[in-house]
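On to subunit A.
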Amino acid sequence: MKYLSVVWAVARKDLLVEMRTLERLTAMGAFSVLIGVLFHFSIDTSLIRVQTIAPSLIWMATIFVGMLGLGRIYTIEDENRALSGLLQSPISLDALYFGKVLSNSILLLSIVVLILVVFAVFFNLSFPGGWLGWISLSGVILLGVLSFVSIMTLLSAVAVNNTMGESIIPVLVLPLLVPIVIHTVTATNRIFANRPFAEIEGNLRMLAAIVLIFLVAGASLFRFAIEE
Partner candidate 1 sequence: MNRSRMKKISMSFGILGVAAILLLHYMVFFWVPTELSMGIVQRIFYIHVPSWWVAFISFGVVALCSGVYLWLGDDRLDAAAVTAAEGGMIFTTIGLLTGPLWGKIAWGAWWTWEPRLTLALLLWFIYLGYFLVRRSTLNPERGKRLAAVVGIIGVLDIPLIHVSVSWLRSLHPEAVVLNPDGPTLDESMLATLLVGLLAYSLIFVCLFTVRYSTELVDRATQMQDV
Partner candidate 2 sequence: MIDFMKYLRLNRIGLVCLVIVVCCPAVALAQSGGAPLGSQTLGRAYWHVFVAYAIAWLLVAFWLAAISRRLGRVEGRVDHSVDD
């Protein structure tokens, strides 16, 4: 229980800082709406029925927003060298990692809700009818966001004390996101098309496996990435 309370303390600290400043949330929120606008103007709606590609647009927007907001995971600790203080504290580094994953997942999940609402309005989307569709959609979003955040939390540590800064993060992260994108978009497409749950189950299982792999790898490797 002590371990979990440490994880929650780290997450709570990050969320409190974010609630007080609202820097990342504002930028990510504004970006979500503006990217929807750009998508609208980049698609010829006389040739393409937007509803068929909406899941792809939703997940692309999520990834771009995530890159924008989560690339700065450790910059909140830049002031007064707070990161050094955190590393010297008696908490275990994997608890720090899980705390960061938790806080950033909560942040990104709230933005994904905004993206869904904005895109539903902009592109006249109709969501799945039954409760199973909604549960499946929630599962896909949760697993997709968790897998994305788990890998971003590990690799954002690379940008600390790096001459390339945050510009190295897309080069490192984007190749690893392809399996996540394949399964989240496929599953979301099938959910929006009201396909039976049996067709979505495989994608959910695969996403769960990806989450597990990335969380275990992230927790194991985090201390090598974050130590100075």
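By our rule, a residue touches a chain if its C-beta (ideal position, glycine included) is under 8 Å from a C-beta of that chain, and two chains touch if they have at least 3 such contacts; residues count from 1.
With respect to how the candidates were assembled, all candidates are chains of the complex that A comes from, given by their letters.
This one's a predicted model, so the numbers in the text were calculated from it and none came from an experiment.
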| item | value |
| --- | --- |
| Selected neighbour of subunit A [touch, this complex] from 1 or 2 | 1 |
| Contact set on subunit A toward candidate 1 in their complex | 151, 154-155, 158, 161-164, 168, 171-172, 174-176, 178-179, 182-183, 186, 202, 206, 210, 213-214, 217, 221, 224-225, 227-228 |
